[in-house]
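One structure follows; several queries about it will come next.
For this view, one protein chain was removed and the others were kept in their places.
Chain IDs A, B and C follow the sequence of writing; residue 1 opens each chain.
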Amino acid sequence: MSVRFAILGVGRIGQVHGNAIASVKQAQLVAVSDPMEQAAIAMQTEHGCDIRSIDEIAEAGDVDAVVICTPTDTHADLIEKFCRAGKAVFCEKPIDLDLERVKSCLKVVEETNGTLMVGFQRRFDPDFAALKSTIDEGRIGDVEMVTLTSRDPGPPPSDYISRSGGIFRDMTIHDFDVARWLLGEDVETVQAAASVLVDPEIGALGDFDSVNVILRTVSGKQATITNSRRALYGYDQRIEVHGSKGSVSAENHHNARIEVADSEGYHRPALLDFFMSRYMTAYAAEIASFVDCVASSDAPQTTGRDGYLALVLAEAAVRSVEQQRVVKISEILN
Amino acid sequence: MSVRFAILGVGRIGQVHGNAIASVKQAQLVAVSDPMEQAAIAMQTEHGCDIRSIDEIAEAGDVDAVVICTPTDTHADLIEKFCRAGKAVFCEKPIDLDLERVKSCLKVVEETNGTLMVGFQRRFDPDFAALKSTIDEGRIGDVEMVTLTSRDPGPPPSDYISRSGGIFRDMTIHDFDVARWLLGEDVETVQAAASVLVDPEIGALGDFDSVNVILRTVSGKQATITNSRRALYGYDQRIEVHGSKGSVSAENHHNARIEVADSEGYHRPALLDFFMSRYMTAYAAEIASFVDCVASSDAPQTTGRDGYLALVLAEAAVRSVEQQRVVKISEILN
Amino acid sequence: MSVRFAILGVGRIGQVHGNAIASVKQAQLVAVSDPMEQAAIAMQTEHGCDIRSIDEIAEAGDVDAVVICTPTDTHADLIEKFCRAGKAVFCEKPIDLDLERVKSCLKVVEETNGTLMVGFQRRFDPDFAALKSTIDEGRIGDVEMVTLTSRDPGPPPSDYISRSGGIFRDMTIHDFDVARWLLGEDVETVQAAASVLVDPEIGALGDFDSVNVILRTVSGKQATITNSRRALYGYDQRIEVHGSKGSVSAENHHNARIEVADSEGYHRPALLDFFMSRYMTAYAAEIASFVDCVASSDAPQTTGRDGYLALVLAEAAVRSVEQQRVVKISEILN
Partner (left out) sequence: MSVRFAILGVGRIGQVHGNAIASVKQAQLVAVSDPMEQAAIAMQTEHGCDIRSIDEIAEAGDVDAVVICTPTDTHADLIEKFCRAGKAVFCEKPIDLDLERVKSCLKVVEETNGTLMVGFQRRFDPDFAALKSTIDEGRIGDVEMVTLTSRDPGPPPSDYISRSGGIFRDMTIHDFDVARWLLGEDVETVQAAASVLVDPEIGALGDFDSVNVILRTVSGKQATITNSRRALYGYDQRIEVHGSKGSVSAENHHNARIEVADSEGYHRPALLDFFMSRYMTAYAAEIASFVDCVASSDAPQTTGRDGYLALVLAEAAVRSVEQQRVVKISEILN
């Protein structure tokens, strides 16, 4: 059986999901919806799908699942609408910037017995998945310390920053999810440091561009996250996990696997500098996983609850910076 | 304009080309032909194409180009037939194991003003292409020494060996083409050493499984090729080019870009162990290049002449081993 | 002119300094002192030096400088004694575990116009020095984020732990010094997380074995430090510095620079697993630098003030863990 998809919002990330759906045998793109007519027509031409309104898609008998790629402030409403319409829902992170809104949205998902997968594509990256398997096989013993390095090639435009909810909710949130996934245990406390080192404009908007976070679980396992909005050498995405018997790390992806040696030394190309090329395989695997769970009625690998808990960690990091103290998750969960 | 394809022979490599065609926007798979009905039906199901006889394809008005993936001894006949039928032809190497037959075939290509591209997919591998660009940009100065390492994960079955034309014509031929491409100058002499170290069965068939070759060009540039039919760590495919100002090398592809450290040391996964996974991107880029040349009437990047000259080097290597001497290419070309 | 040395305390680290002195042309080992007669005799045999009492060394006309390698609780007294005796003093870290005692000791150094160098050998490691030069040459622009990873091969014995002053003062102190050196700016705040994951015995002694620290300077530069008392793969010592124009990192040292590939993958040897082999070159360069400053009357590269400030950061880290908050250095300095 094939899963028939509609994509809501066909900006950059919507197009990524369009290609991901095209690459999965059991998936089929039936319709797209976007107020930007030109973008919708481009998808129609590319994938031979319909252009429909959101309401038409909600009522359509030939659509099994939707991929929500619209602006963040519409996510929660759309999740509720499509869960009520009986469609399986894949939603780009975050569900909402407001934790209470996320909770009320997840309640609707639960009440409608809906299927909701939240887009944390890094878990589906082949290298990161291989790293996780290595841990699960016991090769490094008990996980003790997780070290995550994520640096963007360059800062996003100011208007993106102002709508983003801040670096912890927009950028670090991926690392929060990866940390939770790898620690394999509930985080108990969060502490963070934040600076404006890259672009004063970001500071003027009340946000930060350079942050470090320490997470600590109930049993004392720790994770550190280093984020910067600028890395001239490309999109820096590394994971290292230290355990009782060893350690495992995942390397960056360079533009090519070549090395030049000359009188100045040895030179390798810079890193892939775009999240879409770096995580192209991950996006395809993510949609394939969603297709599997729709077809099998299994729970998604990244649930609404995962989306919520990553946001809770972001909230805690914000408070830690504001109040210059270690923040307990229990303060926010309750 | 889209290029409409038929594939002749849909064994393993035919399927690779089917996927490659599917991945290229300007290409469309119209028909396949194969005496093995089941294989043809599988392609029909997968790609929604027709099943036709070879004659039907030759006469078809809706086919612009054919990809020849049939057994080696049919290649030359099919190239001639389809050049005469006015189709652009992509043929897997080799054109024929017999040099005279190759020459007569290329004569037909010329007389019919046909388009013939020979499948040397390595030139289209993104890393090897990046290495070549580095050379062309002058970053290593003049090319002086090329070092090629190619090792198969394991030996092919005996019946494959017996039809292969021997290791130089079957396996080293790819390295001969890469060496010619990178040396950028006519090879003048060939010398080779050959042994049976992997499998006595291969020796019993009169073939070798472990060889080294030195090529020398007119101006004294040299290339060495190391081949083995067995590498327990996977499909070993490396290039290094040393020049007057530096050197450039291309690395192997591992199963994942992770590293585990434990009390025994640091461990990375083995290499991809199949030519189809290792060169998947190269096969797609190769077909895309063929599509470009069909659409533009430009000459292919790997011509029938390239196929012929790689075979000449193989012939010279065979003679060098037999006669224990350095063989001049001019002995064979004339 | 040659600098004539005496070593006080010839345990493991005293022997390291004995070899370091032997490797420096401008240095000469004249005498050693140690209550353990056998250890002193071994040094005498090895280096052909005298065995003397501490008082004899203080009064000796043929000793220009002393290297203090005695137990920590004697350091401050000996520094004062030998500064008053007009000898140049090299002292292993820390000066004392108590900050007030350190301050009063440094006052004596100042009053006597003494020369005091504190042993932070990492600054003299050739790779770390090359990393620092890279920064100083401006190749990575402004320093923004420093990432230090230090993991011991295995935990020290319990009696060492109980006398050590705790992990922050004993182990992290080296990273505090390196962080200060690389940040190039005063640290303003410290926050830390600490756990017992390696050995419950360490917890029973009130200490930790797994810690993460974030330092933040006045202008917002940050440094993170990851420490563990156990790494089965050896002595893990890495530095990474991220700046506005790029980044620079220093690699670990393996037991040999070889790699084995087999059916399980690619394998490199574990790391050097002893601080004396890992930093052998650094110890020699450190003593050579001390000799230079004694001969030239220049200030040492790692002063008593550096020793004091690293201890202040350790003190702040201890408080941060105890009080679960960000600690300002100004709280401790005043």
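Here is the rule we go by: a residue touches a chain if its C-beta (ideal position, glycine included) is under 8 Å from a C-beta of that chain, and two chains touch if they have at least 3 such contacts.
Only a predicted model underlies this, so the values are computations on that prediction, with no experimental measurement involved.
Considering the whole complex, the hidden chain is in touch with A, B, C. When you scan C:M36, C:A130 or C:V218 for touch with the missing chain, the hit is C:A130.
Interface note for the absent chain: among B:V196, B:A295 or B:I332, the touching residue is B:V196. Within the full complex, the residue among C:A261, C:A288 or C:I332 touching the omitted chain is C:A261. Counting the whole complex, the residues of chain C in touch with the unshown chain are 126-127, 130-131, 134, 139-140, 245-253, 255-263, 269. Taking the whole complex into account, chain A touches the unshown chain at residues 231-233, 254-255, 261-270.
Residues of chain B in contact with the chain left out of this view: 142, 144-145, 147, 149, 151, 189, 191, 193, 195-198, 210, 212, 214, 216, 220-222, 224, 226, 228, 230-233, 242, 244-247, 324-326.
By our rule, only the chains that are shown with their structure count from here on.
With steps allowed only between chains in touch, the distance from chain A over to chain C comes to 1. With every chain reduced to the mean of its CA atoms, the largest distance from chain C is reached by B. Between the CA-based centres of chain B and chain C the separation comes to 58 Å, rounded to the whole angstrom. Across the assembly, chain C contributes 231-233 as residues in contact with two or more other chains.
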